[in-house]
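Every protein chain but one is kept in place in this view of the complex.
All chains are identified by letter, namely A and B, in their written order; residue positions are counted from 1 within each chain.
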Amino acid sequence: MVIPDEWLVMNDDLTLPGATDTERGSSLWRDAWHRLRKNKMAVGGLFILILMCVLALLTPWIAPYSYEEQNLVLGAAGPSAQHWLGTDTLGRDLLTRLLYGGRISLAVGFIATSVALTIGVLYGTFAGYFGGRVDATMMRLVDILYALPFMIFIILLMVIFGRNILLLFLAIGAVEWLTMARIVRGQVQSLRQQEFIEAAISMGLSQWTIIRRHLIPNTLGPVIVYTTLTIPSVMLFEAFLSFLGLGIQPPQSSWGLLISYGVETMEEYPWLLIFPGLALSTTLFALNFLGDGLRDALDPRASKD
Amino acid sequence: MALLEVDNLSIWFHTRNGVVKAIDSVSFSVAEGETLAIVGESGSGKSVCCYSLLGLIPSPPGNIESGTAIFDGRDLLTLSERELRKVRGSKIATIFQDPMTSLNPYLTIGEQLIEPLLYHRAMSRKDARGRAIQLLDEVGIPGAKQRFDSYAHEFSGGMRQRVMIAMALIAEPRLLIADEPTTALDVTIQAQTLQLIADLQKQRNLAVIFISHDLAVVAGIADRVAVMKDGQFVEYGPTEAVFDRAQHPYTQSLLAAIPGGAKPGSPATSSSSPDSPLIEISHLKTWFNGTEETTSNATVKAVDDVSLSITKNEILGIVGESGSGKSTLGRSILQLVKTTSGSIKFDGEELCGLTPHQLIPYRRRIQMIFQDPYASLNPRMTVFDALAEPLRYHGLATRKTVLPQVLNLMDDVGLAASAMRKYPHEFSGGQRQRIAIGRAIATKPEFIVADEPVSALDVTIQAQILELILRLVEKHNLTMLFISHDLSVVRYICDRVAVMHGGELIESGATETLWHHPQTPYAQSLLAAVPRLSSRSS
Partner (left out) sequence: MGKFVLHRLLQAIPVLLVVITATFFLVRSAPGGPFSAEKAVPPAVLKALEARYQLDQPVLNQYFSYLGDLAAGDLGPSFRFPGRSVNEMIYAGLPATAELGLYALLISMLLGTTAGVIAALKPNTAQDYIPMSTAMIGICLPSFLLGPLMMLVFGIWLEWVPISGWGNIPGDKILPALTLASGYTAYVARLSRGGMLEVMSQDYIRTARAKGLPEWIVVIKHGLRGGLIPVVAFAGPAFAGLLSGSFVVETIFQIPGLGRFYVQAAFNRDYTMIMGTTVFFAALIILFNLLSDILAVWLNPKLRQQTNGDSG
């Protein structure tokens, strides 16, 4: 899966007599995919994740009730045929609320992670590739930022500027990019010393070509793995803030917020705690197992045997 | 009566992809005071064979299927883990290949040295310390008393291996298994280490099993030799017999593959060609400033005031030990490292100080072959991609012509056209080096820097790649700088040789002249240390 260049892509119309019987090589990506497919937990995680995403995307069309629809007469009721997961104290359908909450939780996870991914990869690649003083300065900055107590800062931000969801995305993303930058930088730095980069330089390839064709495809593995593992930690963080009442603001909802409501009434209506908890944990499990599976599958040491 | 008598040993590895017969019905014996050498290429099973005696192979997947190994009257293969532990380090000791990774970086060498005494001989720490210092002294570590509390990284490679030897011998074992003990060492250090092992063996009447890939090393020290291939002994007998009257074709091919003698088809002295030099280096200095990674901030003078020239169609060898600056010299010519001062002229034009952009036309004309063919190929590019890239980038092929040109290159370096869409990890080491060589000659360069191109390869493969290089140099009128630590290889392939030591070029001359009449003491010691087949004593 080398980043395709028009002038290098193997075109089938190019086949010559004598080259028709070429054996199809098995790229590292394909090998990794084969290994991943054998890992049942990881495949299960991937499946659950896709299911969650599809449900979140289709929520407005598939949710059985409207989000705010109250039924004060019914009040909090356990799971039934009408309300599969029961209702909350205001008689609102829990399944509907979980679906809408999932949209927010997943969105925070994915958006904040992509913020982190973009900043981290660019920063790390730059520092690692240029090395020397540039690298030292850039990584010193990361070290300093690392030492800052971000969790507390984000709480501070939320208190001061109000519970703004956009701010939440940015704030979490701005914290998580640090580790991504470190990972990418370390990877680029070790690749930079590899002889195939030297070979590319001595071939006269431009820096941009080297970065694009030789560096980035080889850093992709760890980046994918870490991205998969960042999403759950971001979702956890959002849930944590929402639980404390400092994250998502009603009437919007997220799994963390639903859990915190559930805790208040868990003695009488335990399902209000258990179902949101189950939704969050299942997603976290899925992402973590997928991340672990990807790590095992993409580990270069494993691919040599 | 032999000290160790192994009979009909078979070890199979039960992997997911089936059963691998790592050791297949192997029998041998070693007596006290005797050295048995087991020789084989990588993957032949030579190490597994010895580790299995000590219960050091991972099991599963490894399983001893049959055989006996009678050591001192007891069958090692039937001993319990607990009984085996009493044999390991106490009666049978081991030295490993890489002393850097084989010593614990978190413990002082003294602490590691005394362990066998503490656990096998129940000695007090104080007595053990005294004994350890005495032995460190014996293996030639200066200031043994002070170095007792040092860590492994504070020693040089040769000294570390001496520490390993002391550690192996401290509990007075009767059998020493030496697994490629000198492979990671420079040639002069190798000679010293071999001598040390031989001396210690004589004093202690030790039995030694010496595992090696290098027949030349073995020739000088072994009493008996076993040649191993695919888990079997294809040849086993007294050293004389194996070297002089090898029966098995594999042994014969191994012997034939050892680069011996002068460059084929060339006169003993290089004909002084009237050609102007293609490369002219004068007063080149490449210094590195201490970075954060090195311990000191001192400047490293990797290349220090080197002047040399290479004429067209010549292969110039650069020999030197690790840290001599030979690789840096090669990388300086390619402008892969920043030179400090001096000049490098290629075809009359100055390379030093050019911008990356100005260098591009020269990049086509100067190429490089690297030591590790796996590391020098992008693992995510197919052979086609790797070979097409330089062609397309330098505009040497069009969309239409790139495929036949790549196929042509693959044919040139001896790769099957059908392998075009495969990835580097699907090839063997030798084939990978062929891909790398193909990439280097793709742009039809005039000059190639080859940095230890065969030192990561098995000896039979090495011979094939050397042949390939010679053929290509001939065919494409190449000029080459051939960097190597292996003097036999250099002698076999180079017209002229230059010796580097501590960043300086201390001697150069026509290969055969230098081989037979080295002038400087360093070159003399270097040549004296080269293990040769002919040097074996009766």
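Quick note on the criterion: a contact is a pair of C-beta atoms (placed from the backbone, for glycine too) under 8 Å apart; a residue touches a chain by one contact, two chains touch by 3 or more.
Treat the numbers as computed from the prediction; the structure is a model and nothing was measured.
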Among listed residues A:I48, A:A77 or A:I155, the absent chain is touched only by A:I155
Missing-chain contact among A:G44, A:G186 or A:G245 belongs to A:G245
Cross-chain touch to the chain not pictured, restricted to A:A32, A:L46, A:L273 or A:L290, is A:L273
Per the touch rule stated above, chain A touches the missing chain via residues 144, 146-149, 151-153, 155-162, 232, 236, 239-240, 243-246, 256, 259-260, 262-263, 266-267, 270, 273-274, 277, 280-281, 284-285, 288-289
Missing-chain contacts on chain B, rising order, are 54, 56, 84-90, 93-94, 96, 98, 101-108, 112, 115-116, 119-120, 151, 153-154, 164, 167, 295-296
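We take it that only the chains that are shown with their structure count from here on.
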Expressed in whole Å, how far the mean CA point of chain A lies from that of chain B is 45
Touching chain B in the complex, chain A uses residues 1-2, 7-8, 10, 14-16, 18-19, 21-29, 136, 194-196, 198-207, 209, 213-214, 217-218, 300, 303-304
Interface with chain A, chain B side, in the complex: residues 292, 331, 334, 336, 356, 359-360, 362-364, 366-368, 370-372, 375-385, 388-390, 392-394, 399-400, 402-404, 407, 417-423, 425-426, 436, 439, 443
